[in-house]
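See structure below.
Here the complex is missing one protein chain, while the rest keep their positions.
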Amino acid sequence: MLEHAWNDTGPRFKAWLAALLLLMGIGGFCYTIQLGTGLGVTGMSRDVSWGLYIGQFTFFVGVAASAVMVVLPYYLHDVKVFGRITIVGKSLAVTAVIMCILFIVVDLGMPSRLLNIMLYPSPGSVLFWDMIVLNGYFFLNLVTGWKILEAEYTGIKAPDWVKPLVYIAIPWAFSIHTVTAFIYSGIPGRDFWLTALTAPKFLASAFATGPALLILISLALRRFTGFDAGQEAIRRLSIIVTYAMSITVFMILAEFFTAFYSQVPGHMYALKYFFTGLYGANSFVLISWVFAGLCLLALILLLNPATRRDEKWLTVACASTFVALAIEKGISFTVGGFITNPFGRVTEYWPTGIEFGVVVGIWALGAFLLSLLFSLFVTVKRRSERGLV
Amino acid sequence: MKKPFSISRRTLLKATGAAALGLIPVSPLLVRAAGKTHPKALQAKSWAMVINAKLCPPGCRICSEACHKAHNVPVMPDPRQDVKWIWQESYNASFPYESHPYPDDANAKRTYPLLCNHCENPSCVRVCPTQATFQRADGVVMMDYHRCIGCRFCMAACPYGARSFNFKDPRPHIRQINPTYPTRTTGVVEKCNFCDERLGIGQLPICVEACPAKAILFGDLSDPASPVRQALAANVTLQRKTKLGTRPKVFYIV
Partner (left out) sequence: MNKNRLVALGLILFVLLFTFPVLMNLGKSVAKTQPPSMLQDQKAMQELADKLGVKNIDEFRERHKKVLAEWKDSVVRDGKRIYVTKDGREIPISLQNLASQPQYCSDCHDYAGIEKPNCWTCHVEPKGGAVK
């Protein structure tokens, strides 16, 4: 079955893969520099000890978890229109989890000791559980996605054990992002993170980001490959994005209220740093207002049915949602926890070129895998629909 | 066509999976340390420190210098990637949640030596995914540099900024290497270990001994007769960020 990912593709696709391979090479080269010198080549510091890598990990765990937004309605509530899009969601989930694991590995100071997490299990540590749930989610989606695709390919029903695994994957998706949120929200001393709202906010933003990305991908697939996930499926997804984005923005605004109405400095520092600068440090102000503007744009376009139903405006809305939340979860949230440092000072963080290089390399790897997975299932679906089983 | 093997694909996969279990390394889990405590080792239930910064001579850095020299702590060129086990901060920076903009004249000029608080309820130990940082029975929060994977979760979890990461190779930046103590290497987190190597052979931590003003007291918090308990009973003391529940064991006489 796998050969269909490659054989039935044209030169444009192969050129796209080649470009991605080049970017992966650049990322790999940057990583070797980092391996040789140490994490000192990044913008991280004693005060801001986590940065873009962990931010991107957080963001892509959200993307991975969001597959549940199509799987849950389809399997639990018989929303048949999601039938064609679940495989897109599963492919995205598998790819996103791989990217997450890669982001963690490139962030480690001693990647050669990675297996220590398994050799010396520490059930008290959230990272230990993160390792378990991420790997579990990966295998669940990989195995069930594969079996279901294979069933389409051969025309034979998938084995019975696939269904229970799909059902397990549904709460499991919620768990991966909750555990990731707990990495942040369970440690004292970082006021910006120490709120129970972190886990619900992560889930809400994931359920806005993921479906937004799914919509963008489905529209692209329809344009480039003729694979149509279905008008109705996209319409329903856009409603999910609307609700999820509204809830996300509400939660973000709620944080502003708690911080600025209580006037407790610890709660205000990070938000001030982002939107006005703090003690003269202001490198995140521009990007934070871009985030705010994109959120507003997305909400306006999504809440208005006329623009939501128009594919062109929907594309803009989904892209805004994705980029806005990529900023928020992909870097700002992580950095915010370190403002201010334990001594009341602000140390700024900005990723270096090498950091960007490694991140772009991992994005390219994700796009590469995703493209191959799409190529695979688009071809399989095409064949099965034509009765070529 | 005759098949060379009559084994089914399922059976082959099952056998491979079972064989792969043999790759699970068992030996690290079976290493049993056959060690004995040094006869002179200092024992306690809960090591703690009381620091009387009022006795610190202005600008004195002897505790830091002694500690950093003995423990091969590097002086990194970029202050953002500083490595420090014990260092000095102003009153407001030492107690950001407990101080106000109008300190008395003495405190306005004073610096406080800060270090790992070896908390009774350490958040860093809770989060470490490999138990590379762990709490010993005598209350010392230890670092096992052999096991640390450099994930820096402990650095995020420490509310006191007590931990440093080796962003680059520290060796070239160590002024004078002390051969009797290891250095660390790129990619691990490090911090004060209450001089466990000295406690283990019956000596007090080096900052305690090196301080010319005898401003640092060290002892067993659970022993009412210890120097720390006596100092705590006789002086007004502060802990850093008490509200967070970490129960730090470094107290400051203010």
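Per-chain residue numbering starts at 1, and chain names A and B are given in the order in which the chains are listed.
Rule of thumb we're sticking to: a residue touches a chain if its C-beta (ideal position, glycine included) is under 8 Å from a C-beta of that chain, and two chains touch if they have at least 3 such contacts.
Note that the structure is a prediction, hence the values are computed from the model and not measured.
Engineer: Shown chains touched by the missing chain?
Structural biologist: B
Engineer: Among the options B:Pro57, B:Pro77 or B:Pro182, which residue touches the chain absent from this view?
Structural biologist: B:Pro182
Engineer: Which one touches the absent chain: B:Pro57, B:Pro79 or B:Gly200?
Structural biologist: B:Gly200
Engineer: For review purposes, identify every residue of chain B that touches the missing chain, sorted by number.
Structural biologist: The list for chain B reads 27-28, 31-38, 41, 72, 134, 136, 138, 140, 142, 144-146, 177-185, 196, 199-201.
Here is the rule we go by: only the chains that are shown with their structure count from here on.
Engineer: Which chain B residues qualify as touching chain A in the complex?
Structural biologist: 25, 28-29, 78, 80-83, 89, 92-94, 96-97, 123, 126-132, 147-153, 155-161, 164-169, 186-189, 241, 244-246
Engineer: Give every residue of chain A touching chain B within the complex, in rising order.
Structural biologist: 37-40, 44-47, 49-50, 104, 107-111, 113-114, 116-117, 119-120, 122, 124-128, 131, 183, 186-190, 266, 337-338, 340-345, 347
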